[in-house]
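Data first, discussion second: the structure below is written as structure tokens.
Of the protein chains in this complex, all but one are displayed in their positions.
Think of it as A, B and C in the order they're written, each chain with its own count starting at 1.
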Amino acid sequence: MTTAVSPISPAGRLRAALGDATSSRLPVQAIGAVNAMAARVAAEAGFDALWVSGLEVSAACGLPDENLLGSRDLADVVTSLRRVTDLPVIVDVDNAAGTGPSAARYGFDLLTAGAAAVCLEDSRYPKCNSFSEHRAQGLADTAAVCEQIKELRAAAPELLLIARTETLICGGSMDDALARAELYEAAGADAVLPHSKDISGREALEAARRWGGVPLVTVPTAFPHLDRRLLGEAGFRLAIYANQLSRAALAAMRGAAGAFRATGAFRADQLAGVQDLMRVAAPDARACL
Amino acid sequence: MTTAVSPISPAGRLRAALGDATSSRLPVQAIGAVNAMAARVAAEAGFDALWVSGLEVSAACGLPDENLLGSRDLADVVTSLRRVTDLPVIVDVDNAAGTGPSAARYGFDLLTAGAAAVCLEDSRYPKCNSFSEHRAQGLADTAAVCEQIKELRAAAPELLLIARTETLICGGSMDDALARAELYEAAGADAVLPHSKDISGREALEAARRWGGVPLVTVPTAFPHLDRRLLGEAGFRLAIYANQLSRAALAAMRGAAGAFRATGAFRADQLAGVQDLMRVAAPDARACL
Amino acid sequence: MTTAVSPISPAGRLRAALGDATSSRLPVQAIGAVNAMAARVAAEAGFDALWVSGLEVSAACGLPDENLLGSRDLADVVTSLRRVTDLPVIVDVDNAAGTGPSAARYGFDLLTAGAAAVCLEDSRYPKCNSFSEHRAQGLADTAAVCEQIKELRAAAPELLLIARTETLICGGSMDDALARAELYEAAGADAVLPHSKDISGREALEAARRWGGVPLVTVPTAFPHLDRRLLGEAGFRLAIYANQLSRAALAAMRGAAGAFRATGAFRADQLAGVQDLMRVAAPDARACL
Partner (left out) sequence: MTTAVSPISPAGRLRAALGDATSSRLPVQAIGAVNAMAARVAAEAGFDALWVSGLEVSAACGLPDENLLGSRDLADVVTSLRRVTDLPVIVDVDNAAGTGPSAARYGFDLLTAGAAAVCLEDSRYPKCNSFSEHRAQGLADTAAVCEQIKELRAAAPELLLIARTETLICGGSMDDALARAELYEAAGADAVLPHSKDISGREALEAARRWGGVPLVTVPTAFPHLDRRLLGEAGFRLAIYANQLSRAALAAMRGAAGAFRATGAFRADQLAGVQDLMRVAAPDARACL
């Protein structure tokens, strides 16, 4: 809890950063942070914002990524992140449980917790993960999504609201995806995210080429070869690296546990120090080990 | 949420495992798990139990390790872990906020959350981390600790109660440490943990040689060269690897973020797959990436 | 936190009480308790069980009764109630957010919190209050409800599961209501509740006359003139007084605040003592006022 309170609201700072990104043609870079350890790492590495990922938080909570996270699960994460950094926090609320009143609760609770932005997607309730092969995902009616946008905005006017369409993920056309994005902008979204799992990245680039509205957001999980400069020149103003830190952590924990199983001891070179752990929240801590 | 409910209580299974450890002279092995991802890793690697570490949870919450975690912070972690594994969960409650009624609340809340055991230490409130160089740590009066043991047991009779003495950490003598352990056993502790930061491990081994009471527990952070067989032959029945998974995760997240900063991209070989993340809570999940 | 842990599980005690009610033809009486104050009152007055009401908890949380309560909102209430009484706690989970995985989360989280039973209703997601005039409420497909029953049971096998049908509330026929109840019993429900808003009580009595399956439950909000003996002879084994304590509290708080506004002072004869408030959780407390 070392953060001084900033004079500008979290949402205000994120809006300003999106403005700068328009001038510089270099997108704001947000990274998924599932707890304060990840937030500390993100801040040290110079990321501009944090992303509270439905997939990451579901995994941390031991829940499948199927519309099970409530606003309190997410708000607790936001509070933890904000204790160690004042980077603006963007929260993935999935479809916000699919109703207007539920969107209002997510908005109110997350604004209360200090979030700068929420990202609301148009998957039909109940959703499954965008990259899941298991189950067909449908899209919600646009009228219902627009109603959610309006109720969320009314309950949390200060939040920056990113509307994400799963049209392309669900096999819809680019025309449909952009038409949905336009409706969401008209309903009050501050930014739009036409999500894509096209690993070539062409789909994302085409969406950017054809879009002329509010700032454009991307989650390049499926097309990591599009780097910051390319994304920025294409027109994206915010790039969200949604789950890489948890994936690095998971791989490393498996490696460490595996080494222990194989040899009866952890490998010191694979572990940060006890002092590093202390310093996540207490930068001046010193350990005797 | 794939776990079938076991017919035996978590505490009952942990007691049985401690009994087996006495016969086999191979200690039960518990590992710190700060969320369900770590719990999944621990279960896969064959650990016998999970440890909810004050240091790890503090770091995850963005709080310094200074007696700031309440029972709800810890109970939320226990619930998350239990969603993906039925390994017994041992919770580090530090000094349980130093009073009898506060110990009762920790006990009741953590038994409610499904914990198998709590570990109560005799640091004087407020405590700091055992390995911190910053601040002198005092010991609580033994009468107050025994009162806490009794109130905790009354509030949560089923919990296995490990009493940890910080005598050696605070510069006290082995005689004093063992005298405290005896008092705590007499007050109702089911196991004792004379904590040590002696990196040679000799202190731990001497404590084990001289102890003849309830099962003995160790946290070998400072003496990792004492392996399972050595610890078991010395007389330990439970070895707690308190924070290695978070330290592995922290190092790996830093590595991944550093690679991204240096090159503009994450290194795929450092990351688990999206599917691996899904499978933490949904073992059959399949991703298209 | 004065409760000794009982040797029998909460669900076990509730099952036993339902069995006794069958012999005695006097239904188990549960009353809505929104916090530990209400639980203390309920225990003093000799009620047999507590009900965690969606309407009451929504009001306490400041949320409309429209499917907005998550499992954590409800679990917190269960934990508070259990701190002052060991009466079995029955939790109103509404439609459990309408999906199988969401029902599993409610079941797991509420069993963890120490609930004895949950009551799952077959309103279509999103639901509104059964007595609301505002909005048409639909019924969920029976297949989806049965799937929820199965997932809830799998995630929380020990919980007693009450299936509530809103058929009559939604204008459906008695035949349809009983057919749904039979399907839910076949899917694994331990008891059924055909909810009715018929203020004459005839609908409830007809349901009872025609039912021959698992124990029958009633919430006689709309027909309070049917007393315990009448309900028992009709065949009900559990009567839930869902929200009367909150309604008494609300009326009294209004009265007290109104008196203060009118006269500048509270009326002592309308207030319990400070000591009474202390004794909710500490029966021996004494105040000097």
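By our rule, contacts are C-beta pairs under 8 Å (C-beta built on N, C-alpha and C of every residue); 3 or more make two chains touch, one makes a residue touch a chain.
Keep in mind it's a predicted model, so treat the numbers as computed, not measured.
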{"item": "In the full complex, displayed partners of the excluded chain", "value": "A, B, C"}
{"item": "Residue, one of C:A11, C:I31 or C:A177, that touches the chain absent here", "value": "C:I31"}
{"item": "Hidden partner interface residues of chain C, rising order", "value": "1, 31, 34-39, 41-42, 44-47, 55-56, 58-66, 76, 80-84, 129, 131-134, 197, 199, 221-222, 224-225, 227-228, 241, 243-258, 260-261, 264-266, 268, 270-278, 280-282, 284-289"}
{"item": "Residues in chain B touching the chain absent from view", "value": "63-64, 66-68, 70-73, 97-99, 101-102, 105, 125-126"}
{"item": "Chain not shown, touching residues in chain A", "value": "1, 4-5, 79, 82-83, 101, 104-105, 108-109, 111-114, 154-158"}
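Keep this in mind: only the chains that are shown with their structure count from here on.
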{"item": "Approximate Å spacing (C-alpha centroids) for the pair chain A, chain B", "value": "31"}
{"item": "Length of the line joining the C-alpha centres of chain B and chain C, rounded to whole Å", "value": "38"}
{"item": "Residue list for chain C, restricted to those that touch at least two other chains", "value": "101, 105"}
